[in-house]
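A single structure is presented below for examination.
With one protein chain withheld, the remaining protein chains of the complex are depicted in position.
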């Protein structure tokens, strides 16, 4: 269903950018996991606006409240509901959008679909919708570490902004490396250039896109399902369901098409008792199932659609018109997308770990 | 669930490459649609081995039988089950694989997951599994054209093999264009080179990858759901669930990250009564919902993992060993992937059309 | 999934009786339906404690808040989230239950399942969980009347309390008839006796069960699915998912087993243009699909498990012990069950109406 994700560990998000609030219901969570509002808040704070000089200056505090599903600090096995109230709404900032369709936004398509829309902000297409995903991802991460793999770890970073490419060693990259600069690039030198480029775009009323690269480490072999619910298929869906994404690739990805089979195949070898591959062009997944190597994938984000410049558009009466650039928005969504990509990856892994334990016994 | 795809128009595939047969159950199909085994067979024949000199010479006739769900040539609204018997099995050709893991295949991961596997061929990881998808796609296509949009049309072609790039006009590209050469490339000049390259790879016991590009035309605006079931998310999942895929992109895709927002945004204009965009970097989808423009996406396929050469690997006893190259396989899966990509695209569209009609009334 | 109900019109409830609150997320609702907190509150008020002298005196105001999914008083097509805060919590009233299992309650089974439980009240087994169902049912009812059938109407009443049988004409029974007495029985004479019997049970620290009978009128033919999702199967699941239910029957139900086929079959006849049946032992459903006659079903509720008397039980340390009767509870849940049964029936019908429109076109 449109607003539900996952099969056995399942989240349902709700809420528009304007209105009472946004949130999530997490269903199917294992019982007895310690979780607190503080832990969830840590992740939400990485996502929230106003956290640095290169993201939107909107000041949304985004304090979360756990409404249900925990007792004395532990998950009950029942639905965990997390709510974040909407604040700092300035609907008047959106009055122009009540009738004009913002280019490359969802205004026209929502109206085509539903016949009406909440024009105060982006409605469900707002990045605020991802608050619920990030909150749920924090829980999924804990479940993975406490129930399935102590070494489980997800780290994402901004590897590309426009044509600036950051180079990071995904085997070693840590969250503190990523958090050491405001653009969240694992390559400090590239980060400097990215930050300048983003500031420049903002001062020009323009916006930039880029790539988030993500590595999942400590994943046991055997997760993922052979056919439709391949691990990479569910990751692709998870990532392409994020606002502003235009592409997904795993392992060798699009560049792998230039290789021959002899070059591309990952030879197996024994590393003690463990079956390993010498290379990892597969990206940790073969036949849709994890092989125990790092899962590595990349997600392409387009430049933010909201720009501070005049644009040609039409209105809901079918007349051509001009949209003025207004409001407070991100010149580049990538830094704030990092925790969201990590969260979605955690949700996919946790769902598959629970499914695997259900069908086949211990993971 | 692992072997089911879709929400309201839903398919379940079954069958290994060796065993009784492979097939599909299609549930939720609108009643009263004319469909015959011949129509389905046409699509299966585009997918089957042995159809040209650049695909595997295995001779699988792949005759389909409709077991249920139709009466006097029309769909009943009940589950349509289509079966294709397995033939031409040579399990002895696979005896080496009973114990050795083929590199970049699913042998090791299946065994990690399930503790056992059907080593006679690829089991569910075999491309034979896609027979069910293609049969179901043929039905989905008819439903779309007869119930939702007369102009509905999906055309895919091989746009890239290794580093050979075919250039085709996706507005005009027809199926007969694509079928005019055995590599199924919309650019006849590039096709020639691709064919030679594939023959060369085969003669070297090697294999090649590439990109399938696909356009969906005649899709009404309003299909797709805002959050998790965005049209591009469901397409991404559909494509990344195909064997050998490593990447998916829609519209501007990965190359869109180099553009600025001013360059990337698709300005709206009026084309008579119809809201259109001047460019189509969005790829026909905004906020997860179709906008009435062509949906354009690309899928990256890795070089076939089966190659006719010695490879280092390990066996199920945990010993390092050498795998000899044997069997009859495709040096390049791309030509046969074209109808599969089209089928999966049709399934996604049909599911969303039915969902849209259910929730919002007429599409 | 455990906390989600429905396929295309889908609700997810959350919340324990103690904690932040309880609520529901409604997904898949058609857009453009007028709905207000007041309309939902009307139904919640029929369900809430403290509304009459024969139900629990707990004073739960149960004010609902719509957090999302509406704009300017109309549904957006996006998830509608409704929250009711928990109040009047007296966890100390439950301290005895922290370790002792209440007989015929869910304390022992929750602990068997999850290894822990929220012992402050019934957790998810509390009747407060049904608040979300009632709120969602109010929305489903409006969708049915505004989009599918103007004459759509659901009326339930208490037809039996212990051995007191109320007789009502289900063709004519109106909500105001039902609301004319506090036990919500469609037979005013029986109602008087029922009320006295319930008061007597309460004064004895005892409790009573009974039967809620429900009629759905104005349902178009063609709703329901032939096999697993038969209309009666989904109704049965809906009703048996309510706390304290022990039985479900439709049409002739259990008493139909005494009839022969000649007596039981519903002969068809023409009523103008409309195909009708002379009798309605089928209960409005044949082969799982509505035939346009009234859908009539009955639900058996056991006597409330909470009684004000000493009972033998065991504690979580595995010792036999005595549970004192304490707290404030309903001597008979039936009067408050009426709106809940109606709500669940509306949810099933609305889901099937949307599914039918999706698959087969206009309902």
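To keep things simple, chains are lettered A, B and C as they appear, and every chain counts its residues starting from 1.
One rule holds for everything that comes next: contacts are C-beta pairs under 8 Å (C-beta built on N, C-alpha and C of every residue); 3 or more make two chains touch, one makes a residue touch a chain.
Quick caveat, the model's predicted, so the values are computed rather than measured.
Contact with the chain not shown here comes from a single listed residue; of B:22, B:97 or B:178, that residue is B:22. Only one of C:9, C:71, C:94 or C:114 touches the absent chain when the whole complex is considered: C:114. Contact with the omitted chain, checked across C:43, C:62, C:187 or C:225, is made by C:225. In the full complex, subunit B makes contact with the omitted chain through residues 1-4, 8, 10, 12-16, 19-23, 25, 27-28, 31-32, 65-71, 74, 76-81, 83, 113-118, 120, 123-124.
Counting over the whole complex, subunit A has residues 8, 28-31, 77-78, 147, 226, 354-355, 357-361 touching the chain that is not drawn. Touching the omitted chain from subunit C are residues 1-5, 7, 13, 101, 103-106, 108-110, 112-115, 122-125, 129, 160-163, 201, 206-211, 221-230, 232-241, 243, 245-254, 256-270, 273, 275, 277-278, 281-283, 285-292, 300-307, 309, 311-314, 318-320, 356, 360.
In the analysis below, only the chains that are shown with their structure count from here on.
Each chain gets one centre point, the mean of its Cα atoms, and the points for subunit A and subunit B are 26 Å apart.
Within subunit A, residues 1-4, 13, 113-115, 123-124 each touch two or more of the remaining chains.
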